[in-house]
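The structure that follows is given in the form of structure tokens.
And now, chain A:
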Amino acid sequence: MPQANPAQSATQWDAEGHLEVLTFNLGEETFALEATLVREILDLLPETRVPGAAPLLGSVVNFRGKIIPIADLRLAFAMPAAEATLDSRIVVIETETEGETFQIGIRTDKVHEVATLSRDASEEPPAVGMRWRRDFVRELVRRDDGVVVLPDLAAIFRSLTGGADAAAGPSSTLH
Partner candidate 1 sequence: MSLQDPVAAFRIEAGELLDQIEQGLLDLGHRLDDRDLVDEVFRGLHTLKGSGAMFGFDALAEFTHHCETAFDRVRKGLAPATQELVAVILSARDHMRALIEGNGSGLEATGAAILAELQAAIDGASDSPPAVEPAGAVPVVPVAAAGSGSGWRLSFRLPADAMANGTNPLMLLDELRELGECRIVARTDKVPPLADLVPTECHIGWDVELRGDISRADIDDVFIFVMDDMELSVTPLEVAADDVPGAAPVAGADGSAAVQGVAPPVLAAIDSAAPGKSPAATPSAAPKSGESVRVPAERLDELMDRVGELVIVQSRLSQLASGQASASGNELALRSISEEIERLAGELRDTMMVLRMVPVASLFSRFRRLVHDLARETGKTIALSTEGETTEVDKTMIERLADPMVHLIRNACDHGLETPQDRLAAGKPAAGQVHLSAHQAGGEVLITIRDDGRGIDRERVRAKAEVQGLIQPDQAISDHDLLQMIFHPGFSTAAQVTNLSGRGVGMDVVKRTIESLRGTIDVTSKPGEGSTVVLRIPLTLAIIDGLLVRVGEGRYVIPLGAVEECLELSLEEHLRSRGRSFITLRDRLVPFLRLREIFDTGTRPDPHQKIVVIATGAERVGLVVDQIIGSHQTVIKSMSPLHRDVATFAGATILGDGGVALILDVVQLVTLGQHQEERLRAAG
Partner candidate 2 sequence: MTAAILTVDDSPSLRMAIRIALTGAGYDVTEAGDGVEGLSAAAAKKFDLIITDLNMPNMDGLTMIRELRKAPEQAGVPIIFLTTESDDAMKQQAKAVGATGWLVKPFVPEQLIKVSRKVLGR
């Protein structure tokens, strides 16, 4: 199975410089993830909070008998938390880190069609002037209707497991 590997954080454009992606909205922004990563798009499921986990990965759901975490990417892109709407969906993707394959659900405000992005219209994130952490963004791709953000999931998840502040363990709540 061809699979873009976000751990390497390199976008796998094909020979023609194209990339099939699923686009979705978080707040006002449009994001995109490689279509090859997407396993399923679900209506919202009852979520179970995981005390002590990073807020960005603060809950889990039962996805066909597997326990998978739900990621709220809003928190990685400095957006306020928002109530679910009728359009809210969970995009289940399969990815890998350090050789381990796992599934994760991404909470989105609205899912759009599968689209083809073009490398010619893509830019690296600017070094300054962006309100987001630069390493969380792989590419910005211009389209007629605005800019599409290709997030760097591996970098986002790494920041959680690596950063002591992000993963507040239960001991820190004991004092």
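Candidate entries met the following condition: all candidates are chains of the complex that A comes from, given by their letters.
Before moving on, here are some points about what is shown:
We adopt the following convention: contacts are C-beta pairs under 8 Å (C-beta built on N, C-alpha and C of every residue); 3 or more make two chains touch, one makes a residue touch a chain; residues count from 1.
Values in this document were obtained by computation on a predicted structure and should not be read as measured data.
Listed candidates 1 or 2 all sit in this complex, but the one touching chain A is 1. Across the interface of their complex, candidate 1 is touched by residues 46, 48-53, 57, 60-62, 65-69, 97, 100, 102-104, 157, 160-161, 167, 169-171, 173-174 of chain A.
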